[in-house]
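Below you will find the structure I want to go over with you.
With one protein chain withheld, the remaining protein chains of the complex are depicted in position.
Letters A and B mark the chains in the order given here, with residues in each chain numbered from 1 onward.
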Amino acid sequence: MAGNRIARFCLFIIALLVIGGSMGGCWDKREAEDMGYVRATALNSAPSGKVLLLAQVPNPATFAGGGMAAITPGASQDAKAYRNFEAEGSTVFEAIRQLAIQAPRRLFWAQNTLIIFSEGLARQGIEGHLDFFERSVEIRRRLNHVLVTPNDPRVLLDVPAPHETVPGGRIERIIMQEQQTSRFAVVSLSAFLRMLATEGQDAYCGVVRAQKNPARPALVQQVNAPEPALTIEMSGAAAFRGTRFAGYLTERETQGLLWARNEIRGGPVTVPSPSGTGRVTLDILRGKGRIIPAIQDGRLLATVEITDVVAELVQSEAPLDLTRSEVLRTLEHALAREIEREVIAAANKSQALGADVLGVGAAFHRKLPREWREIKENWPEIFPTVEITASAEATIRRMGFTLKGITIKD
Amino acid sequence: MNYAISIVLATAILFVPSITAEHARQDAWLSLPLASAFGALVTYIAVRLALRFPGETVVQYTPRVLGPVIGKLVGFIYVYYYLFVAYFVQREFSELMNAAYLERTPMIVIIIVLTALAVYLLYQGLEVLCRVNTVVLWSMIGAIFLIVMFGIKEVRLEEFLPVLDNGPGPVILGAVAPGSWFGETTVILMLMPFILATDQPRMVKFNLLAVLILFLVLQMIVVAAVGQFGAEQAATKLFPTLALARHVDIPELPIFSRQDAVFMVFWVAGMLFKLTTFFYAGTLALAQWLNLKDYRPLILPLAVVITALSFHAWIDIAELKSFSGEVFPFAISFVQFFLTGLILAVAVFRGIRPQPGKGGGT
Partner (left out) sequence: MPKRKRRLVTRRLSEILREAQQKRNAAEDESTVSADEAVNETYHYDQLDQMPLSASLAQNIAVLKRVFVDSPGFNVREFLIAGKIPAAAAFVEGMVDTLLVSANILRPLMHYTRDEPVPQGKGLLEIVQFAGITTAAVRTRDTIGEIVRDVLEGGVVLLLDQESRALSTEVAGFQTRSIEEPVSESVVRGPREGFTESLADGLSLVQRRLKSPNLAVENHFLGRETHTQVSVLYIKGLVNPEHLAELNRRLKRISNNIDGVLESSYLEEMIADQPLSPFPQALNTERPDRVAAALLEGRIAILLENTPFALVVPFEFQALMHASEDYYQNYWFATAIRILRYVSLIIALIGPAVYVAITTFHQEMLPEALLFQVVAARQGVPFPAVIEMLLIDYAFELLREAGIRLPRPVGQAVSIIGALVIGQAAIQAGLTSPLAVIIVAITGIASFVVPAFSMAFTLRLIRFPLTILGGILGLYGVIAGVLAIVIHMAGLRTLGLPYFGGFAPQHVSDLKDSIVRFPWWAMRGRPHELSKRNQQRQTPDLKPRPEGGR
């Protein structure tokens, strides 16, 4: 039937295309081993308004598992695990293309997990640079974290370490431990962008530093495997006013911020012991935070409500008898008060910086939209005048394996 | 019934969330019920009209209803409408492919591959089309469901507040585009003769059910997009659903984190299906309009024509996007709603009935 013949003809066309395509060179083909997979990207300011781009590219050959390292020809065991490529350009993309001069492989950003801005660059405003990342097809928004560093990115991304061969990977792993501590902010690119776009919310992101390594002995005795001089730390948060860096939040303030933003995942809180001497440390398991706006007599009020806090008692310096319920209640109160203090600390800092990272404005927008419409124009000025209070409730649900702690004979 | 769902779903998925969000921002989720109500109305009119002349297609009976001259003209408008949607789909699809996956591949190659598949499918006949669709459709909905589910952790309900911040106006504006997508079910006008006579009376129910399912699926997507990205971002993204798929991240199972290409499977299938359906409708319509006995000889030449059209009709994706938000909905609503309603009204008014011997399906 004619139809069948023409159908076959179509397949013939497809076949032609196939053959033609493979002969003419397929357009999007990239051989996996010809590419360099960027792990971490850092941006720093460069003279004459340019931007300095640092791309950390791990060397796959050193990751070869099993017997492959012995079999693969050309893999040298002493090869460095990564290389940092640096280039300058007037925009991020130009810098990337500049890298092509040095990098033997085509650089690919799909595996990138960190976007690090130097503090200097962040102060100038990162809007333009962010645009590149937002638009990029290769960058994965949810898997990339935004960070600010006070150090020179060159130094930061070159800190050696025994376990994690690639500094970028190390930072990434620290981030993944966020559950153990709430001392630093973890903000993905998509979250960062969303905060930028939200009315009444200023953005913040995590901070990474290279510090002197306390584990390094003063005199370097062993030559084989000395402790490196520097170590990498994530601590605190960086607040932005708009797209400009405004200032740092300390670890305590960051914890308060996370409470308010409902992003707390865990972490220790230390409170004075109800027995009078010593302190008690509790591990937070979870908690919820909300901001409740209100307008009273022409004044703007915001209450940060922290609820559903569940904590576990992990250490007490002085003996505690938890069989008495009032001891537990006192502890819970102390915990709640401490949380409130942390939140107020964060609120004060954010007001001092003029960066509404807690999202007070957004709370107004949601709950009192009409009023918000009036004040939103002047929000940067109005925000520091808002009275922010905190109110927290906590429960201590677990205390490990013992009620009383160590018993010491008198 | 499965048909009606797939048709609209394929295209609507790609663009709708951002178009709607543009107008209605965080109230986009409210626009959708409005849109589907409109869509249900359009569908109902179309199905009733089609049922009135069960053995014929719209091109065949329109001349009788509206008079030979006007009828032929309207018939041709329908022909163009179907082909128009077809090449719109072609362009839309290849823009997505180009942007996200195959950057350097010339667009024409992408389109040709898809079109060749469509032509092959067409040559097999309508029945095969239905079978393939059945196999593919539910997996596609399943995939969408998965995308939404995996992203549900990131959905922040506060993104939807405050409700009706800007009043109801934007909500209605945001409903226009999706409303027209729903109306694409009017392709039923061409397909009615091929539906089994036993199934025909239930077509009203089926089609409305399709609208309902469509609504649910689209609603899921809109909610997910706005909830995860925030209203502003959802509005500015070019391909929000793709962004949703890429956003899937399960920390415990890192292997699933970057699998958006997997969803490509279902998109390609869905687009193919929509393309084929409208292409089929258009080809058949043209053949009947020209009073040809068989539509098959037209397939290949028309394929070439619409491929060329898809290539040249819009300069770039920006134009395509604004077109799909501002021009396209009105254009197709004109045909779907206005013309179809007109034909029905006139037919009822003039009491025109199907010719004897033409009732029932093949």
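Convention: a residue touches a chain if its C-beta (ideal position, glycine included) is under 8 Å from a C-beta of that chain, and two chains touch if they have at least 3 such contacts.
Keep in mind the model is a prediction, meaning the values are calculated, not measured.
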Left-out chain, listing which of the shown chains it touches: A, B
Residue of B:Leu51, B:Cys130, B:Ile172 or B:Ala331 touching the missing chain in the full complex: B:Cys130
Identified contact with the non-displayed chain, of B:Ala37, B:Leu51, B:Met264 or B:Leu342: B:Met264
Of A:Ala110, A:Ala197 or A:Ile382, the residue in touch with the unshown chain: A:Ala110
Among B:Ala46, B:Val74 or B:Leu114, the residue in touch with the chain that has been omitted: B:Leu114
Contact set of subunit B toward the excluded chain (per top definition): 97, 101-102, 105, 109-110, 113-114, 117, 120-121, 124-125, 127-128, 130-136, 254-255, 257-261, 264-265, 268-269, 272
Residues of subunit A (touch criterion as defined above) contacting the omitted chain: 11, 14, 18, 21-22, 26, 28-33, 35, 37, 39, 58, 60-61, 63-65, 68-69, 71-75, 108, 110-111, 138, 140
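Just so we're on the same page, only the chains that are shown with their structure count from here on.
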Cα-centroid distance, subunit A relative to subunit B, in whole angstrom: 41
Touch list for subunit B against partner subunit A, complex: 99-106, 109, 112-113, 116, 119-120, 123-124, 154, 158, 161-162, 165, 228-230, 232-233, 243, 246-247, 249, 251, 257-258, 296-297, 299-300
Subunit A residues touching subunit B - in the complex, by the definition given at the top: 2-4, 6-7, 9-11, 13-14, 17, 21, 26-28, 110, 137, 140-143, 176, 190, 193-194, 197-198, 362, 365-367, 369
